[in-house]
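For this depiction, one protein chain was excluded, whereas all remaining protein chains were kept in their positions.
In this document, chain identifiers A, B and C correspond to the written order of the chains, with residue numbering beginning at 1 in each.
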Amino acid sequence: MESPKKASTDRLEAFSDGIFAVAQTLLILDVRIPDSTTVALASQLSKLLPHIYAFVLSFLIVMFYWTAHHVVFNVIVRSDRRLLWVNALHLLFVVFLPFSTGVLAEFPDAPLAVDIYGTNIILCSLSLIALWLYAARERLLSDELSAADVRTVGWRLAVNPIVCAAALCVAFISTMAAILLYLVTPVWYILTGPDVAAGDAGTWRLPAPFRRRTRARSPK
Amino acid sequence: MESPKKASTDRLEAFSDGIFAVAQTLLILDVRIPDSTTVALASQLSKLLPHIYAFVLSFLIVMFYWTAHHVVFNVIVRSDRRLLWVNALHLLFVVFLPFSTGVLAEFPDAPLAVDIYGTNIILCSLSLIALWLYAARERLLSDELSAADVRTVGWRLAVNPIVCAAALCVAFISTMAAILLYLVTPVWYILTGPDVAAGDAGTWRLPAPFRRRTRARSPK
Amino acid sequence: MESPKKASTDRLEAFSDGIFAVAQTLLILDVRIPDSTTVALASQLSKLLPHIYAFVLSFLIVMFYWTAHHVVFNVIVRSDRRLLWVNALHLLFVVFLPFSTGVLAEFPDAPLAVDIYGTNIILCSLSLIALWLYAARERLLSDELSAADVRTVGWRLAVNPIVCAAALCVAFISTMAAILLYLVTPVWYILTGPDVAAGDAGTWRLPAPFRRRTRARSPK
Partner (left out) sequence: MESPKKASTDRLEAFSDGIFAVAQTLLILDVRIPDSTTVALASQLSKLLPHIYAFVLSFLIVMFYWTAHHVVFNVIVRSDRRLLWVNALHLLFVVFLPFSTGVLAEFPDAPLAVDIYGTNIILCSLSLIALWLYAARERLLSDELSAADVRTVGWRLAVNPIVCAAALCVAFISTMAAILLYLVTPVWYILTGPDVAAGDAGTWRLPAPFRRRTRARSPK
């Protein structure tokens, strides 16, 4: 009975994956190709640098959300209609990132542009937290997950929006510092985050950093 | 014998999903990134608002059609050549939405733009109804579906184009009212619509709002 | 032994499907959104009509090639390295269609534009025929397929490039007539073509129009 239900979130995940992949690739369109009719290439490249930095930044951030999305859906084993629409809200904010990235690249020194970008990230995170809380309340999660596990994951998901909210204020002092703050959680996640691929494997397994110490270590 | 036939609509659905995902993500390209060489960002943002509203509107509407597409294909268990092309017609109108959205965002006060957008939605709905009627006539539907069920789904699919046809007229009085009318069916669907994910699960199950009262409730 | 080999062409088909879906959706970007700062919407719509016609034309043609691609891969049960690259050549010409479509829409009265478009279609067809002949020569096809079947499919695939080659000449007399000729094969295919979905079903079955009369009818 569990397996067909799991199959249903698979389709939702496949559709979400498609949107993640397209959004992540569209980011490159923000790095506009210089025009050969005006000036030499070399003199145009320096103007392109903020666009390239913004592309790399957003590529990592979309990858980070793709990973987080999978970690969350690894433990969501049941699904209902409202979950679909909370997920749609999350995807909406992810699809918005190519726009925010373009604004950030055009106005890298404007606190307003940096804050638009940060707000977009915060909305991505808050919608993911909403997804998690909804799934927990409606008991759509795997039964292997204890109430403490649910709280731990919830708090960990809350780290990114809290850091980014601080960055929103920092942007008025230094836009560069704010942008670096946006990178803190993804980089922390890359270095210590959960093992999505292994977590996908058949039976459910809470990813390492979400696992409580008291559990026996699963054999590698 | 049923299962390989079902597999064949899976491929059609996977291809359709790809088109839905790309169309939905391309919508963000309509929100054009402001140019830093002309004026300050803040003064450009107000001009962007209609584009952002139109993006959110269309994102919800494509999501709504993706859901409706799945509900319909949940109960289509056989497939034939003409079904493929009626489906292609539906996809054509869905892929057209990023254009209509862009026109609406550029001319939010023009009844013509609002009506182009509404006509596009009506064509999406009519082609989906055509798909449903064709599948019903050619007996491509699950045998579990009664004639009354088929009629109920048909009428429910007809709600959206009827509301939107009314909106086409309203647009000449108030474009804002017309746009709000376009949102009525998707929002009603989000709040009370069928549970796509659960409906996907292995054996066929008519989604809740399409189910007749007399049927026993399936165990959750 | 057959089934894992079939699995390998599944992955190639899935990747090809992705490219087909993206190319088909990108077509809408050729229908450029009118600019609200210059003139009224109504006066700009007439200039958009060739773009919309070209979009619908190319949407049908990409759908036609997607169908043809599946019919061909339904009976290709083995795969090798060169098949991958002949397939890549076919995809290259399919991905080129959004460009040819844009040129056709910009210059609908120029025989040169109509011929660029037609040449693109011919190259799509020739690369698909090359794929078919290569698969036949290297014995990558299902053993159920007789030599006569292989020839029949080959000739049927040749209809489109022959009609389009005629259209290339007709374009110098009437561009409209040439464009209508491009539509002949896809429309003929839509009305009488093979049943891709059913053909996908598990065991191999030559699609109806490719089947020789002498064969017993397979049970529906």
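One rule holds for everything that comes next: contacts are C-beta pairs under 8 Å (C-beta built on N, C-alpha and C of every residue); 3 or more make two chains touch, one makes a residue touch a chain.
All of these numbers come straight from a predicted model, not from anything done at the bench.
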item	value
Touching partners, among the displayed chains, of the absent chain	A, C
Absent-chain contact - pick from A:9, A:24 or A:125	A:24
Hidden partner chain, residues of chain A it touches	14, 17-18, 20-22, 24-29, 31, 33-36, 40-42, 45, 55-56, 59-60, 63, 66-67, 70, 190, 193-203
Chain not shown, touching residues in chain C	4-5, 7-9, 11-12, 14-15, 18-19, 22-23, 26, 29-30, 79-81, 83-85, 88, 91-92, 95-96, 98-99, 102-103, 105-107, 110, 112-113
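Simple rule for what comes next: only the chains that are shown with their structure count from here on.
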item	value
Chain contact graph, described as a line, ring, star, complete graph or other shape	line
Rigid-body rotation angle, chain C and chain B, from Cα fit (steps of 5°)	90
Chain centroid nearest the full-protein CA centroid	B
Rounded Å distance between chain A and chain B, as computed from the means of their C-alpha atoms	26
Numbers and ranges of chain B residues touching at least 2 other chains	14, 18, 22, 26, 29
